[in-house]
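Provided herewith is a single structure, encoded as structure tokens, for subsequent inquiry.
All protein chains of the complex are present and in place, except for one that has been dropped.
Now for chain A:
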Amino acid sequence: MQASRTQLGRQLLAGSMGRVSREPYRCFSCSVRQAQQQAPPPKAPQDAQGTTHFGFQTVAEALKEQRVGAVFSSVASSYDSMNDFMSLGIHRLWKDHFVRNLNPGRNPLTSPSSGDKGWNILDIAGGTGDIAFRMLDHASTINHDAHTKVTVADINPDMLTEGKKRALQTPYARTPRLKFVEANAEKLDMIPDNSIDLYTVAFGIRNFTHKETALKEAFRVLKPGGVFACLEFSKVNNPLFDAVYQRWSFGAIPLIGQLVAGDRDSYQYLVESIARFPSQTEFRDMIQDAGFLVPGKGWEDLTNGIAAIHKGVKPA
């Protein structure tokens, strides 16, 4: 206990010291030098008890949540434009494809009238509402479904504020179809068992401290037959393309972060957390271990594996 507290204290201290000493030198030349000094990804060391990854750093578990929170609080306002810059706009295509493939909404023309109306969707880590609005749009315009509900849950109040602000520009603001909840995906106490049709998490699960716990929790809240769907950065298959992609993500993205959002460290964390995320097969196995059935091989690669869609179905 004593040891872990000193460790925690030291890391807090190191973090704050690092920030203080780096703050005044935010200029273009420094960022280039910093990018060149960027150490290659270290080999993953065996996790010591009670620690986890924060990018390439190893931090105490209690700290990760806090530091992820700090990252997203600092990027919340520029989140959308940054995504566009970093992925060259492709993230919109991924999200559109993700939603179209899930085909949310219950078409009253083709399905029997008995039973419940609409789907109950839970969008985890969806603070800015990107996925939620797309879901509702798809349900309303493609499936003529005016009952499908989306609950947006995010651990970060700043991201939720951003989402609420954006919701005002959609027809769903202040309707029972859209709800914002501040929640940790590992402890969804406010969501009853077997109540959700579709659980989605887009570009969020790599920031979770305990991914297995979150998967277990997803399994709990889903109805039998409900679907867990995850859109997340993954591993590129083609080695040549991978080299280009690694260059881009470690060279350009922190730099763009610095220029556009004025925050290099947060974007450095983003690319490191992407590199740390398990590969497609490993994550598929994690989903299976949580009790889900996986369709086909279990995932679908997007843009050569830069991102991947993983799905799992809770057995009925």
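Convention: a residue touches a chain if its C-beta (ideal position, glycine included) is under 8 Å from a C-beta of that chain, and two chains touch if they have at least 3 such contacts; residues count from 1.
In this section, contacts and distances are computed from a predicted model.
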Looking at UniProt, which of "Ubiquinone biosynthesis protein", "GPI transamidase subunit PIG-U", "Vacuolar ATPase assembly protein VMA22" or "Exosome complex component RRP45" names the chain we cannot see?
"Ubiquinone biosynthesis protein"
Per the touch definition above, residue among A:Ala229, A:Ile274 or A:Ile287 touching the missing chain
A:Ala229
Decide which residue listed in A:Leu198, A:Leu231 or A:Ala261 touches the omitted chain of the complex.
A:Leu198
Quick one: say which of A:His53, A:Lys149, A:Lys235 or A:Lys311 touches the chain that got left out.
A:Lys311
Taking the full complex into account, what residues of chain A touch the chain not shown?
101-104, 106, 110-112, 119, 197-198, 223-227, 229, 293, 295-296, 300, 311, 313, 315-316
